[in-house]
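Here the complex is missing a single protein chain, while all its other protein chains stay put.
Showing chain A:
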Amino acid sequence: MTVISRRNMLVGTGGLMLAGCDRIVASPTVKQVLTLGEKATRSTQRLISDRNALAQEFGRADISPVFKENGTKRPQGDAYAAHVANGFADWRLVVDGLVAQPMALGLPQILAAPSRTQITRHDCVEGWSAIGEWTGLPLGLLLKQAQLSTNARFIVFHCADTLFGKPYYESIDLIDAFHPQTILAHSLNRQRLGIGHGAPLRLRVERQLGYKQAKYVMRIEAVASLDRLHGGKGGFWEDRSGYQWYAGI
């Protein structure tokens, strides 16, 4: 005769429920249905917010004492190390893809360009936030200079860092690309970006979560579709772990 203790029964039932739940969670149909919610969220947020509605800006007193470094802290490889060694003197930001005027800009040119400074809140998908003062070149200005083609739908940011052996990249649509607070930041809290924060240049797209704020930006590419890039989902975490491409929530 087997004696099933109450505890074992609880654990057993729990295990069965867990297995059942996991099957539901893993089902492709279920995943498909759930993406409807994601689409509804993006459409609704875009519908109710003005294209140029600004993310909240803060005062200097609100700046976080320590701005947490996240993701890559130092890109691997000799190429980036060489850039660090000579103070990014040979580094160039490449702007290409669907633009009439491809560009390769050195850091001094970017530093001399018109800039915007904003004290904004960085919201990580994990839940934490940090406030910092960012200064950089408005992306919209750069895209106008490069004469963005009317076929372009997305702006892709190719980065110097790799995670789990894959290059980091991110992408945004043109609404966010031309948003006044979308900048290529070269400074945090009035200091040039440290390596942990994405030196020499990182994207700030203030109405979206942290994983969209690509660090170590090397190349900006204008494209009509994201399908052919890497995993096809428009970003490193989107490809790797199924993060939502629209990270406004």
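Convention: contacts are C-beta pairs under 8 Å (C-beta built on N, C-alpha and C of every residue); 3 or more make two chains touch, one makes a residue touch a chain; residues count from 1.
Please note the rule applied: contacts and distances are computed from a predicted model.
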Original post:
Quick one: the chain not pictured, UniProt calls it what, "Cytochrome b/b6 domain-containing protein", "Multiple sugar transport system permease protein", "Carbohydrate ABC transporter membrane protein 1, CUT1 family" or "Arsenosugar biosynthesis-associated peroxidase-like protein"?
Top reply: "Cytochrome b/b6 domain-containing protein"
Subject >> Option touching the unshown chain, where A:Gln45, A:Thr117, A:Gln191 or A:Ser225 are the choices >> reply: A:Gln45
Subject >> Selected from A:Thr72, A:Thr135 or A:Gln244 as touching the chain missing from the view >> reply: A:Gln244
Original post:
Among the options A:Glu133, A:Glu170, A:Glu206 or A:Glu221, which residue touches the chain absent from this view?
Top reply: A:Glu206
**OP:** Using the definition of touch stated at the top, determine which of A:Ala130, A:Cys159 or A:Ile172 touches the missing chain.
**Re:** A:Ala130
Original post:
Of A:Leu54, A:Ala112 or A:Ala224, which one is in contact with the hidden chain?
Top reply: A:Leu54
**OP:** With the missing chain put back, which residues of chain A would touch it? List them for me.
**Re:** 14, 17-18, 21-22, 25-26, 31, 33-38, 40-41, 45, 48-50, 53-56, 58, 62, 64-66, 68, 121, 123-131, 206-209, 237, 241-244, 248-249
